[in-house]
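Only a single protein chain was left out; the remaining protein chains are all shown in position.
Going by the order they are written in, the chains are A, B, C, D and E; count residues from 1 in each one.
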Amino acid sequence: MDNNMQKYLDKAEVLIEALPYIQRFNRKVIVVKYGGSAMVDETLKERVIQDVTLLKLVGFKPIIVHGGGKEISRWVGKVGMEPRFVNGLRVTDEATMELAEMVLGKVNKELVQFVEGLGVRAIGISGKDGGLLRVTKKLSDGQDIGFVGDVKEVNADILWDLLEKDFLPIVCPVGLDDKNNTYNINADDAACAIARAMHAEKLAFLTDIEGVYKDPRDPETLISELKVSEARQLMEEGYIGGGMLPKLNNCIDAIENGVSRVHILDGRIPHCLLLEIFTNRGIGTAILDDEGSRFYDDK
Amino acid sequence: MDNNMQKYLDKAEVLIEALPYIQRFNRKVIVVKYGGSAMVDETLKERVIQDVTLLKLVGFKPIIVHGGGKEISRWVGKVGMEPRFVNGLRVTDEATMELAEMVLGKVNKELVQFVEGLGVRAIGISGKDGGLLRVTKKLSDGQDIGFVGDVKEVNADILWDLLEKDFLPIVCPVGLDDKNNTYNINADDAACAIARAMHAEKLAFLTDIEGVYKDPRDPETLISELKVSEARQLMEEGYIGGGMLPKLNNCIDAIENGVSRVHILDGRIPHCLLLEIFTNRGIGTAILDDEGSRFYDDK
Amino acid sequence: MDNNMQKYLDKAEVLIEALPYIQRFNRKVIVVKYGGSAMVDETLKERVIQDVTLLKLVGFKPIIVHGGGKEISRWVGKVGMEPRFVNGLRVTDEATMELAEMVLGKVNKELVQFVEGLGVRAIGISGKDGGLLRVTKKLSDGQDIGFVGDVKEVNADILWDLLEKDFLPIVCPVGLDDKNNTYNINADDAACAIARAMHAEKLAFLTDIEGVYKDPRDPETLISELKVSEARQLMEEGYIGGGMLPKLNNCIDAIENGVSRVHILDGRIPHCLLLEIFTNRGIGTAILDDEGSRFYDDK
Amino acid sequence: MDNNMQKYLDKAEVLIEALPYIQRFNRKVIVVKYGGSAMVDETLKERVIQDVTLLKLVGFKPIIVHGGGKEISRWVGKVGMEPRFVNGLRVTDEATMELAEMVLGKVNKELVQFVEGLGVRAIGISGKDGGLLRVTKKLSDGQDIGFVGDVKEVNADILWDLLEKDFLPIVCPVGLDDKNNTYNINADDAACAIARAMHAEKLAFLTDIEGVYKDPRDPETLISELKVSEARQLMEEGYIGGGMLPKLNNCIDAIENGVSRVHILDGRIPHCLLLEIFTNRGIGTAILDDEGSRFYDDK
Amino acid sequence: MDNNMQKYLDKAEVLIEALPYIQRFNRKVIVVKYGGSAMVDETLKERVIQDVTLLKLVGFKPIIVHGGGKEISRWVGKVGMEPRFVNGLRVTDEATMELAEMVLGKVNKELVQFVEGLGVRAIGISGKDGGLLRVTKKLSDGQDIGFVGDVKEVNADILWDLLEKDFLPIVCPVGLDDKNNTYNINADDAACAIARAMHAEKLAFLTDIEGVYKDPRDPETLISELKVSEARQLMEEGYIGGGMLPKLNNCIDAIENGVSRVHILDGRIPHCLLLEIFTNRGIGTAILDDEGSRFYDDK
Partner (left out) sequence: MDNNMQKYLDKAEVLIEALPYIQRFNRKVIVVKYGGSAMVDETLKERVIQDVTLLKLVGFKPIIVHGGGKEISRWVGKVGMEPRFVNGLRVTDEATMELAEMVLGKVNKELVQFVEGLGVRAIGISGKDGGLLRVTKKLSDGQDIGFVGDVKEVNADILWDLLEKDFLPIVCPVGLDDKNNTYNINADDAACAIARAMHAEKLAFLTDIEGVYKDPRDPETLISELKVSEARQLMEEGYIGGGMLPKLNNCIDAIENGVSRVHILDGRIPHCLLLEIFTNRGIGTAILDDEGSRFYDDK
């Protein structure tokens, strides 16, 4: 057998290895929070979209929730807006919200375009479409920081309808309050709320870190699997800080509301989604309920 | 019977008068090209959205196709872009296209928000979603004027799927070419292409004129009903000029490809859509095929 | 703007005002007990049928339950039947029942004809069709008054099936007992039983009075909104008498079994149904549960 | 084996013999024109209803079309109506039509009641329901004989919808003309029109004769199988007269428009329908197309 | 009326008598354990298949579960296998299992062929198809007797899917354990497990005895109806022995798990299934729950 042939056979073996994973998640909803470097670097971007598209094609039901990345800041600069602050907190005033929505819309359609380019039917919506996301004003330490919202209600029917029609939904985190005002929503919060409402099998956060560390200064302390009770303890003991704190709270919230497993993935690793889902190489940190491991006992 | 009561009875009579019209267009597709003053004036805007929402609620299948109105120019100014020209023609370069798409996206979601505010399920998409609109580059007298496209293909399945799920689709006229580049499409062209592909019952253009005139300087020459052959003759004889020429070509194209009737309405008249559809008051100019009148003989 | 135009604009406004009402009752079942003057006067008759037909066309699911009005008496005279009495009570013997069923059948098909004439798909059935209404013999103060029945069971599947096939069902109140004997049913009772079984949104009685009065001799005491507990109290305190007593009992029964609101309407007012449903003009008396008003807070 | 047992075994054999017939007509539409003695004699009536109910239960799709039999005449007498004549022809004036419709309605519901009593879901409709039968005025030798109609159009959707919902439709032959006037239709004509519109497998006329005779005075000349061309020839040669002539024309019309076989059965023989369908005992006369016998070659 | 005619009329009456039974079991699942003499005698075989086919055609949902009868022994001899014994018990070793599966497969397709020959859509499956039957090793008094299994799990979806597609499923009792080894299952056990999982209306065992006797030596003590509590008592009191003991345990198990009635029929009587189901001639012994008779009170 020639060398070339061996190469092909190896490829076939890789496909065959994916078989049990394809089976396990068949027709399951997987919410992917897409953000960070994976949204800036063109190569990583391509990888992520390929991954999600593949998930769709082999029978999963992925939903992408994305942020605006650095594009919003870039456009705020371009237009020459002056940021406003209240008690040291940046405020999303009406003009900023208008621009943010435009930028998020642009990013949204770029992702649609990417997915369509791979031959998969995508639809880009915001939380306004079909009344998907209803919000209330979020206060930051009691301060009004403008049009920033907490998700109060997810109209999951919209997404089920689009999935039934075989669309890959791509959602940008903008919503309306009861008075029909437009609000920005933190993309992590939106992804978590959607995963809860859809009883997703998985919620995966693409981040710019390797995962949760016991000691962020020591790469050896990366935690591969974290049960909800352990996560709570880590937070109480003060190990978790910065941006990880709200993210971990979202993870716990998701797990306690019917999502089977949440993943904090390192979006800087190409194909991190596929690696996590189709191989036994754990990427980043998996958060699961206290009896969680029983589900995927063979992994 | 008191005066007040009489007022209510009159109202009931109006509703009853609408009965045959509701019946006639039940489950029929009506494409509304939304633009001009009706998109700028807040009161007119509200009226249009109310009209379309009512059409949806009483069982029609309206689809809105909108332009960006004056918002695009406003933002071009705001960002400080320099327009580029080729042989005297304005060119939609990449940067302009990017901004135009953002503005159109913003307008699109505003319309969604408005419709949702009236309790109807709307979804805002562009021609990228689900590959709805495929374009080829449009040349203007042989000149390349940048990312301006002619609709080559409408993937009507997308709209049928959304209608089946009871959405009111709101479409902004942006599409992709075969190499996945983003193009702007004239909203009239997009509306016409969609109406053709959906075999719409009606295609209505909201404009800033009263209709088609034989002599534009003489308001008495407004034409109420125009058969395709008459329209052709008018054009040949040089009566039609300016922006009306391509619009009338679109009308003829639609009629000849299965749309039952096209209306050029004066969007400056509040509720012009309802007036045209629900009363025997003809608004603007109706274009129909040469045997057209037989369809609505009672009107 | 000419006067004529203003007239049309006013009409458009009326349609727009109906929008929230159309939305609220979309796909809801509304049972209309049709009887009294509105069934005798040809003009009123036309109005009622127009109203119900409009309700159907804009997306509601109306069901008509009708009596035989004065037609039965007329035919009893025509055929020369001698009424039989037991202890002063009129008895529905077999011959009367046979004639009553014939007359009710005739009225039933007349209504079908009317609705079909307005272009809506109607089907006229009696409680025998599909076993819709099963009855037991009704005793009046312990006296056997012949073939008069109480509804024991409603086979609602029949009506759901017909509604699913987009029929407007028109029901005449005749049913069978366990031994397959034919019985007459009071149309109010039949309408109430059907509304209960269908969990109707509304049950509307078209009557020949303006509504419920505290003091029937004083028109100023007309009650516009009556909660179940208040209705009970009025009855206990002896304010309610005559034919209103069983009707009010039916109303309470309906509300307590899942019907959202019951209306006692004055069928002598043209379009009373539309006025009640599409305007904020309260017609007659609305009966609702003790927390009822919260539902339609804007009305 | 005891005698009793043998009796049961014989019964089982009868059921088994029905097997190929059940198979052949599974899900096929069979229109039964019900009239004559079989409608007057209580025992025969029961037999017919049992037969049709059995056909329904074993998977066929029977539809009954019935006349009013002698009931109409009885009621005309009872009410004391004076028949009107024009040139010697009896005229169905408005009063007669009203009474006829009432009587037909009564008969219709009696049949419903009978079928329901056997546990099968029946629905009794007239040609008015759902616009089932549209008519034009029938002239008799150029004379206007009142409200007697020819079927112009059958709205078969109504019947398909009711069959889909598992009803056994029972139709009385009353219809509307274009001006919404009520007309009586000859039940044979109505049955034939419905069978044509439904592309029925069979159309069976229950009559008071044994079938078609070559010589009506000679019982030996009963024709068991009659091809369309033979039927035409018999008529041309003057063998067929009286009421048989229009009936035979109906038969030919049905066969030539897609009905596979038409049967003229002797309704005075109990279970004539079952005998015709489930045994190889030919009852009456079967009319078939000129290549007809190939279909049921084993019969 | 001639004699011949009388014969036909008698036949029609038999069909009519079947009407209430057809109605009662319409769309109900009936599991038939097919074995014993009825599987060996060609005439009986034909009768059984006719019966089940008729049940299918008139709207029931029969499922056949069959054993291999004497064919397995015949083939063991033919191939010249030596039976193995452990402590006096015959052992189903791998080679025997292989042969048994082949013979069962052959019998299975013969039955398919038979049913198809009568024009009914059959499909022959084993417990392997769609993972229908999962087993655990059965021990006989603690002894390992090879590949003989107890049903641990029935994947009823498979059968519902096949029934929905209008197949008559014919099942041979072979299943897989957790390690994917092939096991033989006692056909009675398989039939009982399937009837339980499908909540069958009836489970009928075709046997070579007349039914359950109080005293097997005295034919007069045949029990026609046996309640579960009575069956238990008979077993406790030692009346039941031999092969009847496990069969009766299966019956009780079925009744206690949702099967309405179990029948032990004498398969040597031709058409015993039809006789039991379509006549009031009780064949063999019916086992029912302690309140059982209320269901079929008219039988």
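As a working rule, contacts are C-beta pairs under 8 Å (C-beta built on N, C-alpha and C of every residue); 3 or more make two chains touch, one makes a residue touch a chain.
Note that the coordinates shown come from a computational prediction; the quantities given were computed from them, not determined experimentally.
One chain is not depicted; across the entire complex it touches A, E.
The residue touching the chain not shown here, chosen from E:P83, E:G117, E:G243 or E:G258, is E:G117.
When the full complex is taken into account, the listed residue touching the unshown chain is E:E101, out of E:E101, E:D188 or E:D266.
Think of the hidden chain as still there; on subunit A it touches residues 4-5, 8-20, 22-23, 26, 47, 50-51, 53-54, 57-59, 118-120, 269-271, 274-275, 278-279, 281.
Panel shows subunit E; residues 78-79, 98, 101-103, 105-106, 108-109, 112-113, 116-117, 121-126, 128-131, 158, 161-162, 164-165, 167, 174, 176, 180, 182 of it touch the chain omitted from the view.
In the analysis below, only the chains that are shown with their structure count from here on.
Using the contact threshold fixed earlier, the set of chains in contact with both subunit B and subunit D is C.
Between subunit C and subunit E the centroid-to-centroid distance comes to 55 Å (mean Cα coordinates, whole Å). The distance from the centre of subunit D to the centre of subunit E, with each centre set as the mean of the Cα atoms, comes to 44 Å.
In whole angstrom, the spacing between the mean C-alpha positions of subunit A and subunit B is 37.
Counting partners per residue, subunit D has no residue that reaches two or more other chains. Taken as a contact graph, with one node per protein chain and an edge wherever two chains touch, the assembly forms an open path, each chain linked only to its neighbours along a line.
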